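Inspection log for the structure reproduced underneath, given as C-alpha coordinates.
The complex appears here minus one protein chain, its other protein chains still in place.
Moving on to subunit A:
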(Lines give C-alpha, C1' and ligand atoms only; values in the text may rest on other atoms or scores of the structure.)
Protein backbone atom coordinates (compact mmCIF):
# COMPACT_ATOMS: atom_id res chain seq x y z
CA UNK A 1 0.00 0.00 0.00
CA UNK A 2 2.75 2.40 0.93
CA UNK A 3 4.49 1.81 -2.36
CA UNK A 4 1.59 3.43 -4.19
CA UNK A 5 1.46 6.55 -2.03
CA UNK A 6 5.14 7.07 -1.31
CA UNK A 7 6.58 6.65 -4.80
CA UNK A 8 5.42 7.66 -8.24
CA UNK A 9 3.67 4.66 -9.80
CA UNK A 10 6.11 2.51 -11.72
CA UNK A 11 5.28 2.36 -15.38
CA UNK A 12 4.30 -1.16 -16.53
CA UNK A 13 4.78 -1.94 -20.20
CA UNK A 14 1.25 -1.93 -21.57
CA UNK A 15 -0.29 -5.23 -22.51
CA UNK A 16 1.94 -7.59 -20.57
CA UNK A 17 -0.24 -7.94 -17.47
CA UNK A 18 -3.31 -9.35 -19.21
CA UNK A 19 -1.09 -11.90 -20.96
CA UNK A 20 0.42 -13.06 -17.70
CA UNK A 21 -3.06 -13.88 -16.50
CA UNK A 22 -3.89 -15.77 -19.68
CA UNK A 23 -2.80 -19.31 -18.71
CA UNK A 24 -4.68 -19.12 -15.44
CA UNK A 25 -7.66 -17.63 -17.24
CA UNK A 26 -7.71 -20.39 -19.83
CA UNK A 27 -7.69 -23.05 -17.12
CA UNK A 28 -10.28 -21.20 -15.05
CA UNK A 29 -12.63 -20.69 -17.96
CA UNK A 30 -12.11 -24.21 -19.26
CA UNK A 31 -12.51 -26.05 -15.99
CA UNK A 32 -14.68 -23.73 -13.89
CA UNK A 33 -16.74 -21.25 -15.89
CA UNK A 34 -17.76 -23.41 -18.85
CA UNK A 35 -18.77 -26.43 -16.72
CA UNK A 36 -20.63 -24.07 -14.40
CA UNK A 37 -22.62 -22.60 -17.25
CA UNK A 38 -23.21 -26.11 -18.55
CA UNK A 39 -24.46 -27.32 -15.18
CA UNK A 40 -26.73 -24.31 -14.87
CA UNK A 41 -28.20 -25.04 -18.30
CA UNK A 42 -28.57 -28.75 -17.46
CA UNK A 43 -30.56 -27.92 -14.35
CA UNK A 44 -33.39 -26.81 -16.65
CA UNK A 45 -33.45 -30.08 -18.53
CA UNK A 46 -34.35 -33.73 -18.14
CA UNK A 47 -31.49 -36.07 -18.93
CA UNK A 48 -30.74 -39.62 -17.84
CA UNK A 49 -27.06 -39.28 -18.67
CA UNK A 50 -27.34 -41.72 -21.55
CA UNK A 51 -30.01 -40.60 -24.00
CA UNK A 52 -31.03 -37.24 -25.43
CA UNK A 53 -31.27 -34.06 -23.34
CA UNK A 54 -34.79 -32.58 -23.18
CA UNK A 55 -35.41 -29.03 -21.98
CA UNK A 56 -37.99 -29.18 -19.22
CA UNK A 57 -38.09 -25.75 -17.61
CA UNK A 58 -38.32 -25.78 -13.86
CA UNK A 59 -39.18 -29.49 -13.42
CA UNK A 60 -35.79 -30.40 -11.97
CA UNK A 61 -35.78 -27.42 -9.63
CA UNK A 62 -39.27 -28.25 -8.44
CA UNK A 63 -38.22 -31.87 -7.83
CA UNK A 64 -35.13 -30.84 -5.88
CA UNK A 65 -36.74 -28.12 -3.81
CA UNK A 66 -39.70 -30.29 -2.79
CA UNK A 67 -37.53 -33.32 -2.02
CA UNK A 68 -37.36 -33.87 1.74
CA UNK A 69 -33.84 -35.18 1.14
CA UNK A 70 -32.58 -31.67 0.33
CA UNK A 71 -33.10 -30.00 3.72
CA UNK A 72 -31.64 -33.11 5.33
CA UNK A 73 -28.56 -33.05 3.08
CA UNK A 74 -28.18 -29.30 3.69
CA UNK A 75 -28.43 -29.87 7.44
CA UNK A 76 -25.84 -32.67 7.37
CA UNK A 77 -23.54 -30.52 5.25
CA UNK A 78 -23.94 -27.62 7.66
CA UNK A 79 -23.28 -29.89 10.64
CA UNK A 80 -20.16 -31.34 9.05
CA UNK A 81 -18.98 -27.82 8.30
CA UNK A 82 -19.68 -26.40 11.76
CA UNK A 83 -18.50 -29.35 13.82
CA UNK A 84 -15.37 -30.00 11.77
CA UNK A 85 -14.53 -26.28 12.01
CA UNK A 86 -15.06 -26.30 15.76
CA UNK A 87 -12.86 -29.37 16.17
CA UNK A 88 -10.12 -28.43 13.73
CA UNK A 89 -9.58 -24.75 14.53
CA UNK A 90 -8.52 -24.99 18.19
CA UNK A 91 -6.43 -28.08 17.50
CA UNK A 92 -4.71 -26.47 14.53
CA UNK A 93 -3.98 -23.24 16.39
CA UNK A 94 -2.48 -25.10 19.34
CA UNK A 95 -0.44 -27.44 17.15
CA UNK A 96 0.63 -24.56 14.90
CA UNK A 97 1.77 -22.50 17.87
CA UNK A 98 3.60 -25.48 19.28
CA UNK A 99 5.33 -26.21 15.98
CA UNK A 100 6.33 -22.57 15.55
CA UNK A 101 8.97 -23.05 18.25
CA UNK A 102 12.51 -23.40 16.92
CA UNK A 103 13.50 -26.56 18.84
CA UNK A 104 14.70 -29.53 16.79
CA UNK A 105 12.22 -32.04 18.33
CA UNK A 106 9.34 -29.83 17.29
CA UNK A 107 10.51 -29.96 13.69
CA UNK A 108 10.64 -33.75 13.89
CA UNK A 109 7.14 -33.92 15.35
CA UNK A 110 5.99 -31.49 12.67
CA UNK A 111 7.03 -33.94 9.98
CA UNK A 112 5.14 -36.74 11.73
CA UNK A 113 1.99 -34.61 12.06
CA UNK A 114 2.21 -33.78 8.39
CA UNK A 115 1.97 -37.39 7.18
CA UNK A 116 -1.86 -37.66 6.93
CA UNK A 117 -1.93 -34.76 4.50
CA UNK A 118 0.21 -36.67 2.03
CA UNK A 119 -2.24 -39.59 1.83
CA UNK A 120 -5.16 -39.71 -0.56
CA UNK A 121 -8.64 -39.42 0.89
CA UNK A 122 -9.69 -42.73 -0.62
CA UNK A 123 -6.73 -44.52 0.96
CA UNK A 124 -7.47 -42.94 4.33
CA UNK A 125 -11.14 -43.91 4.09
CA UNK A 126 -10.35 -47.52 3.16
CA UNK A 127 -7.85 -47.79 6.00
CA UNK A 128 -10.29 -46.42 8.57
CA UNK A 129 -13.10 -48.55 7.23
CA UNK A 130 -10.95 -51.63 7.77
CA UNK A 131 -9.80 -50.50 11.22
CA UNK A 132 -13.33 -49.73 12.35
CA UNK A 133 -14.95 -52.87 10.94
CA UNK A 134 -17.23 -54.17 13.68
CA UNK A 135 -16.33 -57.82 13.06
CA UNK A 136 -12.80 -57.84 11.66
CA UNK A 137 -11.50 -54.43 12.77
CA UNK A 138 -9.13 -53.20 15.43
CA UNK A 139 -11.56 -53.54 18.33
CA UNK A 140 -12.62 -57.06 17.42
CA UNK A 141 -9.05 -58.12 16.66
CA UNK A 142 -7.55 -56.85 19.89
CA UNK A 143 -10.70 -57.73 21.86
CA UNK A 144 -11.00 -54.20 23.20
CA UNK A 145 -14.63 -53.60 24.15
CA UNK A 146 -14.57 -49.82 23.80
CA UNK A 147 -13.15 -49.99 20.29
CA UNK A 148 -15.53 -52.63 18.96
CA UNK A 149 -18.49 -50.35 18.40
CA UNK A 150 -20.64 -50.33 15.32
CA UNK A 151 -18.70 -47.24 14.26
CA UNK A 152 -20.04 -46.77 10.77
CA UNK A 153 -23.40 -48.48 11.24
CA UNK A 154 -25.07 -46.11 13.71
CA UNK A 155 -26.02 -42.62 12.57
CA UNK A 156 -24.48 -40.64 15.44
CA UNK A 157 -21.30 -42.66 15.59
CA UNK A 158 -20.85 -42.64 11.82
CA UNK A 159 -21.15 -38.85 11.82
CA UNK A 160 -18.57 -38.65 14.59
CA UNK A 161 -16.21 -40.91 12.69
CA UNK A 162 -16.52 -38.73 9.59
CA UNK A 163 -15.65 -35.63 11.62
CA UNK A 164 -12.74 -37.44 13.27
CA UNK A 165 -11.27 -38.68 10.01
CA UNK A 166 -11.74 -35.32 8.28
CA UNK A 167 -9.98 -33.62 11.19
CA UNK A 168 -7.23 -36.22 11.24
CA UNK A 169 -6.65 -35.54 7.58
CA UNK A 170 -6.81 -31.74 7.54
CA UNK A 171 -5.56 -30.58 10.94
CA UNK A 172 -1.95 -30.94 9.70
CA UNK A 173 -2.62 -28.58 6.81
CA UNK A 174 -4.19 -25.92 8.99
CA UNK A 175 -1.48 -26.36 11.62
CA UNK A 176 0.99 -25.53 8.89
CA UNK A 177 -0.88 -22.32 8.08
CA UNK A 178 -0.96 -21.33 11.75
CA UNK A 179 2.69 -22.24 12.19
CA UNK A 180 3.55 -19.79 9.44
CA UNK A 181 1.25 -17.21 11.00
CA UNK A 182 2.79 -17.53 14.45
CA UNK A 183 6.33 -17.32 13.11
CA UNK A 184 5.44 -13.98 11.50
CA UNK A 185 4.54 -12.42 14.86
CA UNK A 186 7.41 -10.08 15.86
CA UNK A 187 9.53 -11.33 18.77
CA UNK A 188 9.52 -7.82 20.25
CA UNK A 189 5.86 -8.22 21.27
CA UNK A 190 6.67 -11.26 23.37
CA UNK A 191 9.77 -9.63 24.84
CA UNK A 192 7.71 -6.63 25.91
CA UNK A 193 5.07 -8.93 27.40
CA UNK A 194 7.71 -10.82 29.33
CA UNK A 195 9.02 -7.55 30.78
CA UNK A 196 5.48 -6.74 31.85
CA UNK A 197 5.36 -10.11 33.60
CA UNK A 198 2.89 -11.93 31.33
CA UNK A 199 3.05 -15.74 31.51
CA UNK A 200 2.88 -18.13 28.56
CA UNK A 201 -0.86 -18.53 28.67
CA UNK A 202 -1.42 -14.81 28.96
CA UNK A 203 0.95 -14.27 26.02
CA UNK A 204 -0.99 -16.79 23.95
CA UNK A 205 -4.35 -15.15 24.53
CA UNK A 206 -3.17 -11.55 24.42
CA UNK A 207 -0.60 -11.65 21.63
CA UNK A 208 -0.67 -14.86 19.58
CA UNK A 209 -4.44 -15.18 19.12
CA UNK A 210 -5.18 -11.52 18.24
CA UNK A 211 -2.20 -11.44 15.88
CA UNK A 212 -3.51 -14.56 14.15
CA UNK A 213 -6.88 -12.97 13.33
CA UNK A 214 -6.39 -13.00 9.58
CA UNK A 215 -4.78 -16.39 9.60
CA UNK A 216 -7.92 -17.66 11.35
CA UNK A 217 -10.08 -16.12 8.63
CA UNK A 218 -7.99 -17.64 5.84
CA UNK A 219 -7.95 -21.08 7.44
CA UNK A 220 -11.66 -20.92 8.27
CA UNK A 221 -12.55 -19.98 4.72
CA UNK A 222 -10.60 -22.96 3.44
CA UNK A 223 -12.26 -25.24 5.97
CA UNK A 224 -15.80 -24.03 5.45
CA UNK A 225 -15.76 -23.88 1.68
CA UNK A 226 -13.73 -27.07 1.52
CA UNK A 227 -16.21 -28.93 3.70
CA UNK A 228 -18.94 -28.22 1.13
CA UNK A 229 -17.12 -30.44 -1.33
CA UNK A 230 -16.34 -33.36 0.98
CA UNK A 231 -17.13 -36.29 -1.18
CA UNK A 232 -14.42 -38.90 -1.68
CA UNK A 233 -13.78 -39.56 1.97
CA UNK A 234 -17.45 -39.90 2.93
CA UNK A 235 -18.28 -41.85 -0.21
CA UNK A 236 -15.71 -44.52 0.51
CA UNK A 237 -16.21 -44.52 4.26
CA UNK A 238 -20.01 -44.69 4.55
CA UNK A 239 -21.50 -43.99 1.12
CA UNK A 240 -23.68 -41.46 2.91
CA UNK A 241 -25.02 -44.10 5.26
CA UNK A 242 -26.20 -45.59 7.43
CA UNK A 243 -29.48 -44.64 5.76
CA UNK A 244 -28.76 -41.01 4.95
CA UNK A 245 -27.00 -40.04 8.18
CA UNK A 246 -23.85 -38.77 6.48
CA UNK A 247 -25.29 -37.83 3.10
CA UNK A 248 -23.85 -34.39 2.46
CA UNK A 249 -24.95 -32.24 -0.44
CA UNK A 250 -22.08 -33.26 -2.72
CA UNK A 251 -22.88 -36.92 -2.17
CA UNK A 252 -26.59 -36.31 -2.74
CA UNK A 253 -25.68 -34.67 -6.05
CA UNK A 254 -23.58 -37.67 -7.10
CA UNK A 255 -26.24 -40.17 -6.12
CA UNK A 256 -28.97 -38.30 -7.96
CA UNK A 257 -26.86 -37.82 -11.05
CA UNK A 258 -24.83 -40.96 -11.47
CA UNK A 259 -26.76 -43.60 -9.56
CA UNK A 260 -30.36 -42.53 -10.14
CA UNK A 261 -29.61 -41.11 -13.64
CA UNK A 262 -31.31 -37.81 -12.81
CA UNK A 263 -28.84 -35.33 -14.26
CA UNK A 264 -31.32 -32.42 -14.16
CA UNK A 265 -31.94 -32.48 -10.41
CA UNK A 266 -28.26 -33.30 -9.79
CA UNK A 267 -27.31 -30.15 -11.70
CA UNK A 268 -29.78 -28.12 -9.67
CA UNK A 269 -28.12 -29.41 -6.48
CA UNK A 270 -24.73 -28.48 -7.96
CA UNK A 271 -25.94 -24.93 -8.56
CA UNK A 272 -27.18 -24.77 -4.97
CA UNK A 273 -23.73 -25.96 -3.81
CA UNK A 274 -22.00 -23.23 -5.79
CA UNK A 275 -24.32 -20.56 -4.43
CA UNK A 276 -23.91 -21.70 -0.83
CA UNK A 277 -20.13 -21.80 -1.27
CA UNK A 278 -20.00 -18.30 -2.74
CA UNK A 279 -22.26 -16.90 -0.03
CA UNK A 280 -20.12 -18.43 2.72
CA UNK A 281 -16.87 -17.16 1.22
CA UNK A 282 -18.31 -13.64 0.95
CA UNK A 283 -19.67 -13.81 4.49
CA UNK A 284 -16.28 -14.82 5.87
CA UNK A 285 -14.58 -11.97 4.05
CA UNK A 286 -17.09 -9.58 5.58
CA UNK A 287 -16.39 -10.97 9.04
CA UNK A 288 -12.74 -10.20 8.49
CA UNK A 289 -13.49 -6.52 8.12
CA UNK A 290 -13.09 -4.35 5.06
CA UNK A 291 -9.28 -4.39 5.12
CA UNK A 292 -8.94 -8.15 5.27
CA UNK A 293 -6.11 -7.99 2.79
CA UNK A 294 -4.00 -5.78 5.01
CA UNK A 295 -1.44 -7.24 7.34
CA UNK A 296 -1.82 -7.04 11.08
CA UNK A 297 1.92 -7.13 11.48
CA UNK A 298 4.11 -4.11 11.80
CA UNK A 299 6.70 -3.61 9.11
CA UNK A 300 5.15 -6.12 6.76
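The definition used in the following text is that contacts are C-beta pairs under 8 Å (C-beta built on N, C-alpha and C of every residue); 3 or more make two chains touch, one makes a residue touch a chain; residues count from 1.
In this section, contacts and distances are computed from a predicted model.
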item: Name per UniProt, for the chain absent here [options: "Cbb3-type cytochrome oxidase maturation protein", "Anion-transporting ArsA/GET3 family ATPase", "Glutamyl-tRNA(Gln) amidotransferase subunit A" or "Extracellular solute-binding protein"]; value: "Extracellular solute-binding protein"
item: Residue of A:33, A:108, A:144 or A:260 touching the missing chain in the full complex; value: A:260
item: Residues belonging to subunit A that touch the chain removed from view; value: 15-16, 19, 22-23, 26-27, 30, 48-52, 129, 132-136, 150-153, 155, 158, 238-239, 241-244, 255, 258-262
